[in-house]
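Only one protein chain is missing; all other protein chains are in place.
Up next, chain A:
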């Protein structure tokens, strides 16, 4: 009996400690009175002059400066650098590649016209979407199912070991994951080796373009499905035991409790992750595909990101590749915003609040 009271009262005991966190997150500058340091009381802050506020907060600003500078240099300046997409950029016009931007001729939307007329581009788009949908259908449910499974394991040691094993591949590099898959499914891998001993030659999934999309999905599942558990486990651990007890008292069995309590508790998390995934639909494993490009061929492995890499870095056709990258960036942004809108319409929170 007392088993039930422990977690609840423990939760209550924890709550006061959390309150400052919750109020700190609110961040409202004018609307909230808190236990702020008096010098930064938002009510009074309004009355201080800008100069005084600067003097008061200059240490904080100084601390934020290095990160902001790095982001300005390596994120914002390159965003401006996207203007080369509207040029016929020639890096040899000047000693310095960035100065060359100012000397290159403007060509308007010519690069985009070239891209839209290129069948290889449309092929890359097609591959991107095929891989995205395949991963959505085959990858997305796996962490949810694994989390339900792990959550039902009650022995603490078994649970910790299973989690440690499943988190592990997330920390491996793609180079390692691809080479590990080579050792299993490749032409010199363990399966091919066993088949050869039984007289069956020629097994090699790593170079088979027909099954490549499934191979890529399998690699993604192997690497990241276990890591995906964490978010769901956290959502599951926040479900109150009382709900389960009450349901059990009302005669709900295991599966009904799963359906009516556990799954609804996961719904916001599932919605959020779906939004994030759809918003990121155009990114389907750049490094992973680049590493396998040579083995399996361009037809099967070319996606938008590798298309940009090939045309820009390999062929040095910078303007053309930058235009392709810009298309991806803009469509990607539209996808994130749309996915969020849909989440809000469905009554979920999405990535950012309304």
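The definition used in the following text is that a residue touches a chain if its C-beta (ideal position, glycine included) is under 8 Å from a C-beta of that chain, and two chains touch if they have at least 3 such contacts; residues count from 1.
Here is the rule we use: contacts and distances are computed from a predicted model.
Participant: Which choice in "Chemotaxis protein CheA", "Carbohydrate ABC transporter permease", "NADH-quinone oxidoreductase subunit N" or "Cell division ATP-binding protein FtsE" gives the name that UniProt lists for the one chain left out?
Facilitator: Matching "Chemotaxis protein CheA", "Carbohydrate ABC transporter permease", "NADH-quinone oxidoreductase subunit N" or "Cell division ATP-binding protein FtsE" to the record, the invisible chain is "Carbohydrate ABC transporter permease".
Participant: For the chain not shown, which residue from A:137, A:200, A:263 or A:333 touches it across the whole complex?
Facilitator: Of the candidates A:137, A:200, A:263 or A:333, A:333 is in touch with the missing chain.
Participant: So which of A:125, A:166, A:266 or A:300 would be touching the chain we can't see?
Facilitator: Only one listed residue reaches the unshown chain, and that is A:166.
Participant: Check each of A:124, A:144, A:308 or A:343 against the chain that is not shown and name the one that touches it.
Facilitator: Looking across A:124, A:144, A:308 or A:343, the contact with the absent chain belongs to A:308.
Participant: Just one of A:112, A:140, A:174 or A:203 touches the chain that is missing; which is it?
Facilitator: A:174
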